[in-house]
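The complex appears here minus one protein chain, its other protein chains still in place.
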Amino acid sequence: MASLSSSPPTGFSVSNFFTVSVLVGTLSTAVRFAVPYLLAALGETIGQRSGVLNLGVDGVMLLGGFGAYYAVLETDSHLFGIAVGLAVGLFMGVVYACVTVFLDAEQGISGIGIFLFGLGFSDLLFQELVGTPLPIRPLPRLDQLSAVGAWFEPLVDIDVIGPLLFDHDLLTYLAFALVPAAWWLLTKTTFGMNIRAVGENPQAADSLGVSVARTRFIAILIGNAMAGLAGAALALQLAIFQHNLTNGIGFIAVALVYFGAWRPRWVMAGALLYGIVTATRIRWQSLGIIPQGASDVAAMAPALITILALVLLARRVRGPAALTRPFSRH
Amino acid sequence: MKTKNLFKLLGALFALILVASACGSSADDLASDAVEEATGGDSEEAMDDEAMADHTGLTVALVAPSASDDVAFTQSMVDSLERLGVEPQVTDGTFVVEEAAAAIRGYAEDGADVVIAHGTQYGGSLAEIAPDFPETSFIWGTATDTQGLSNVFAYNPAADQGGFVNGVIAGSLAGGGSIGVVGPVEAGDAVAYVNGFSAGVESVGGSTSVVYTGSFGDVALATTTAQAHVDNGVQGLTGSSQAMVGAANIATANDLPWFGTQSNTEPWSADLTVASQVYHWDVVLSQMFEMIEAGTLGGEAFELTLENGGLVMEFNDGFALDPEIRAAADEAVAGIIAGDIATN
Partner (left out) sequence: MKRLAGASVPLLAALVAFFFGALMIVALGESPISGLTSMIDGAFGTGDRVAATAVRAVPLLLVGVGITVAFRANVINIGGEGQIIAGALLSTVVALAIPDTPKVILLPLVILGGLIGGAIWGAIPGVLKAYASVNEILSTIMLNIVAVQLMNYLLRGPMIDPIEVNGSRIPQTARLSDNAALPTLIDGTRLHLGVPLAVVAAIFIYIVLWRTPMGFRLRAVGHNPDAARAAGISVERNIVKALAISGALSGLAGVTLVFGSESLRLVTDGGSAGFTGSAGFNGIVAALFGGLHPLWTVPSSFLFGSLLTGATELQRELQIPNALAIALNGLIVLFVVSSNKVRSWLDRRLDRSMFSDSPDPTKNMGGESELVAADGVQRE
């Protein structure tokens, strides 16, 4: 039984991939795909700038994702679902902050603990409270909103930029809006300055009267809340929940922070790069450009290209000097 | 001060767990309703009601890789056992092969009469375990041979058959257009289903676009793949494995007909599921159970086909299917049973 090679849908050929509409469609998918990565990575950036590494992002995403999913399942309100995702993230943030700031736990390890707990507990809750993966109403796109959707319909229909700019759900816009917001927080506010100071040289910051504990605590809260939001975004975009829904997104998000050298706009670039490579390889498989036999090699592409990009960019940027080091006064 | 925070932490976790357990009781109904639906209430009566022998004398254990309520592979087995009136001991979610091996061995040691190893990847381990327990019958699937062991039965769905029928319907609905296929890993019944489906679509003049995501469980990837198909202009979608919920959601979002396999996937895409190829393992299981009760513990491989009722095409009453297309589907079924149509 010979393996059936993927035959492109009628009317398409390889050259068609480079038509504008196909490129735009792929880019549009890439943008949406990148949203959970971006949200989680932005949160982790803020946490890491204050000197705290959180490897448990994936676990927090799963818990937030389940919370959001279950909330929408019960109430059909996406806003409520998002709120629950945020709340769950905040709660886990409190847990992680206590463990890290007050108990000085080894951060790499405690993160793994959070990950395992999140993986297991989200699955446990799902199995006991829901059972079968029931779909929920997916997040509406701009032109599907009940109140103002009609205004956006003509915008979406604009050639090329219409689908790219206007055919997304609110969380996508929120995620990208948070990029300049994070930048502004880190560079233009006092609190942001405190975060960076505490991450670079906690001794000096402390001697200047900045409370290292409080700053890190809040930074961790923000980071985990965003991880919870990222999980909510994932679950609500996919409109489902399942065991290990994230499948490693949280870890990739942590990696993206390093890729982005702790700067929000570069973190965004990393998330987009990852999304674009993934969306492109899938689209190429669907068009038959990548033969079936090479699907595994294609699946490696996002990871390999991320490493390659970082090697080529060769920035020797030092991270926050106090990253992963607990701070104690005495 | 530090101890106080420790207690805060403990208290918070404690509270979370209490809340979770409190919520647990209220949502049980929701879950059981969903399972009811998934087994396709109406279609049940269509199943042959010939007196099923009572197999409650056998102790049966089931080891499976995914969750019992995944509306796919494992659920189909659990539903089938239920139809037989058998309540198995279940270890599910064992995707780590060595863990599954330990569970299989454990059940055999406990003296179970029958251990069902519901996962192709368990075969290698089974080859080592089965000889150690000559009094226990092991049922293994999806697989086509019993590895020469006298206490191992094998079962395999001829997934290409139902795939072909689904393909005929899909191709007819698409009127010559193209259908998107989202496959998990290019192995086992998934590849059989996909090949059969593609053959079915092509037999009515359409074409398919097949992508294997490389994972049985990555929902995000399945969703992205389905979206890529949609962007390429497909007229329908299908997919296999528990990650396909994502693809089904894309079908719903784009008003495209969806075709299911393994279990009845109506819970995923209620209005748009046209038909599902449902695995009725009980058809072959009952034969095996009878043989076991009579003293033969293995040595035979069974196939689920449209002919023996192991594969059942369950049509969704909620989808208004053109009677002509339905007739074509029925013809295809008849043709396959008669052996006139090659499905792969």
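To keep things simple, chains are lettered A and B as they appear, and every chain counts its residues starting from 1.
Here is the rule we use: a residue touches a chain if its C-beta (ideal position, glycine included) is under 8 Å from a C-beta of that chain, and two chains touch if they have at least 3 such contacts.
Since the structure is predicted, the reported quantities are computational estimates derived from the model, not experimental observations.
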From A:G118, A:G223 or A:G288, residue that would touch the chain that is not displayed: A:G118
Identified contact with the non-displayed chain, of A:A181, A:L208 or A:A321: A:A321
Which of B:T59, B:Q121 or B:N254 contacts the chain that the document leaves out: B:Q121
Residues from chain B at the interface with the omitted partner, ascending: 2-3, 6, 9-10, 13-14, 17-18, 20-21, 24, 65, 89-99, 101-103, 106-107, 120-121, 123-125, 127-129, 142-145, 156, 184-188, 191, 214-217
Residues belonging to chain A that touch the chain removed from view: 1, 55, 59, 95, 99, 102-106, 108-110, 112-121, 123-124, 127-128, 201, 203, 243, 247-248, 251-252, 254-256, 258-259, 293, 296-297, 299-300, 302-304, 306-307, 310-311, 314-317, 319, 321-322, 325-326, 328, 330
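FYI, only the chains that are shown with their structure count from here on.
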Where chain A and chain B are represented by their mean Cα positions, the distance between them in whole Å: 32
For the chain B and chain A complex, residues of the former touching the latter: 1-2, 5-6, 8-9, 12-13, 16, 20, 23-24, 27, 30-32, 34-35, 38, 66-67, 69-71, 75, 93, 176-178, 180, 186, 191, 194-195, 198, 207-215, 217-221, 223-225, 227-229, 231-234, 242-243, 245-246, 248-249, 252-253, 267-269, 344
Chain A to chain B touching residues, read off their complex: 1, 3-4, 6-12, 22, 25-26, 29, 33, 91, 94-95, 98-99, 102-103, 125, 127-135, 138, 234, 237-240, 242-245, 247, 249, 278-279, 282-283, 285-288, 292, 295-296, 299
